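Moving on to chain A:
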Amino acid sequence: MDFWRHTITILQKDLRAELRSKEAINASFSFALVILLLFSFAFDPTEDTVRDLSGGLLWIVFAFAGALILNRSFARELPNDCLDALLAAPLPGSALLLGKALANLLLLLAVEAVCFPAFGLFYNVRWTRQFWPLLIVVLLGTWGITVIGTMFSALTVNLRLREVMLPLLVYPVMIPCLMAAMKVSNQLIGGEPLDAEAMVWIRFLIGFDVIFTSLAVLLVEIVLVG
Partner candidate 1 sequence: MDARNFQYMFYGFSAAWVLIVIYAFSMLARERKIKAEIDRLKSMMEEKERK
Partner candidate 2 sequence: MREKLIYILGAVAAFLFVRNLNVILNVLPDEAQQGAMYRIMFFHIPSWWTAMLLATIACYTNVAYLATGKLKYDAISVSLTEVQLPILFTGLSTGMIWGRIIWGIWWTWDARLTSALVYVLLCCGYVILRNGIADPTQRAKISAVFSLFAYADVPIVWLSIRLWRTQHPSPMELPSEMWHALLWNWLAIILLMIVFLLLRLRQEEMRRELDGLRRLAHAA
């Protein structure tokens, strides 16, 4: 189980680096809360409108705040040739990708853990009624975002226009995942349990996660090393 040992090492390294400097996570928290605040001015948050918009609003916030974390993921390794050191290390590229993706997942989940109560406060929504299904959907959707974002972070790390290219490339690929997550979250935040249609979307999300994780794991070695 060397592979998992390598993955966990990278995961710990990234988390430790991020938690010590807190650059990306602070930016991400502030950005998410500011967007939530701005949206409450954008439309009048009455009971009905919020219930229709909650899923979409929250996942847009997560996608945008996540981009800040994901951009830093490989960009952090550029100074002092740390990326070269990582590539020279005796670990497979897929372990590097998975370790970083898991670290990003935990960081983004932390941001979401703050966003949900903030959302409940600002918009007067009781979002905990279907807590466990909501947690599963949030996990699946966030993994979709992080695995694609980490992969594309690796892809764009050496480009001049990295900060511009990453959102441009990542958001269209994430659209199916975000759509599924938004639809189901909307239902769950509104308090309704999962029905047959929601299960179709959840299966779609799981399929999306499986396909893109496999693609990323297969192709990351080529991207990083050539």
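Candidate selection criterion: all candidates are chains of the complex that A comes from, given by their letters.
Here is the rule we go by: a residue touches a chain if its C-beta (ideal position, glycine included) is under 8 Å from a C-beta of that chain, and two chains touch if they have at least 3 such contacts; residues count from 1.
All figures in this text were calculated on a predicted structure; none of them were measured in a lab.
Note on chain A: across 1 or 2, the candidate touching it in the complex is 2; the others do not touch it there. Those residues of chain A that touch candidate 2 in the complex are listed here as 148, 151-152, 155-156, 158-161, 165, 168-169, 172-173, 175-176, 179, 211-212, 215, 219, 222-223, 226.
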